[in-house]
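Shown here: the complex without one of its protein chains, the others still in place.
Right, subunit A next:
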Amino acid sequence: MTETEGTEGPVIDVRGLRKAYGGAPAVDGVDLGVERGRITALLGPNGAGKSTTVEILEGFRTPDAGHVRVLGADPSRAGRAWRARIGIVWQEPVEPSPLPVRDLLRHFAGYFPDPLHPDEALELVGLADRARSGARALSGGQRRRLDVAVGLIGRPELLFLDEPTTGFDPASRRRFWAMVRSLAGGGTTVLLTTHYLEEAEALADEVVVLRSGTVAARGDAATLGGRRTARATVSWTEDGAARRVPTDEPTRTVAELAARFGGEVPGLSVHRPTLEEVYLSLIGEESGEHGEAAE
């Protein structure tokens, strides 16, 4: 097996992936292609096959069927040289080490042929001022950033982020997003699983929605599931009552309203389905707030 054959072509190339547990399919024919430097978000409810798919790509599970190439190699058979080219940020926290943050990173850096300097990695995740702290003394969000620093220490070509910002406050989340974007700008490919729709919207070049082990939809966040062309809802206030009209031509509706009111329309808003609404309809849940419910 040649582990460098993947320098050209897609970083992740998956076709017809299948995996069943005890006869029940968890992943049932998934195709996935990810180009270098792109951020792809995997969305889906619990049990949709996200974890199984990611664990197969990481080489922790063997698929029942399908073509799987990650960085040009079969993950379930790839060796150390391949491992050194990927980084994994795990979902579940572990008991942190009592040792200083920088010492831990220096240790993990020793596993890789061409690692980042520990201070560089700490700078990237915004922990430079905590380099001498014991990992145990970090706050929850800082521990998470240390996990990311460990994931980055080997200069991975492909970074797996599994629900990376769970428990972050909004400001840290935004800082984290900026960091992921700059990594991707530098050529790192990112596969992200997340429950936060706004995270997928903020980061992902492509969103892939899984449902019952199959791809329910894929596309960029703006057009996913026909979002851009979906029916809009125009709402306003008239005679003290809230009014709303679903329409395929919101501009025309607004123009008519403006003419009728002779200027400012009270409480005017034009609403297109949010990613969350599109997502919920894709996985077969009603959002119950906007959209179809207004009809």
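Heads up, the rule we're going with is that a residue touches a chain if its C-beta (ideal position, glycine included) is under 8 Å from a C-beta of that chain, and two chains touch if they have at least 3 such contacts; residues count from 1.
Going forward, contacts and distances are computed from a predicted model.
Engineer: Quick one: the chain not pictured, UniProt calls it what, "Heme exporter protein D", "Transport permease protein", "Methionine biosynthesis protein MetW" or "Glutamate synthase large subunit-like protein"?
Structural biologist: "Transport permease protein"
Engineer: Touching the absent chain in the whole complex: find that residue among A:E92, A:D129, A:D239 or A:E264.
Structural biologist: A:E92
Engineer: To test your reading of the contact rule: which positions on subunit A touch the chain that is missing from view?
Structural biologist: Counting over the whole complex, subunit A touches the hidden chain at residues 51, 55, 58, 60, 80-81, 83-84, 86, 88, 90, 92, 94-95, 97-99, 103-104, 107-108, 110-112, 154.
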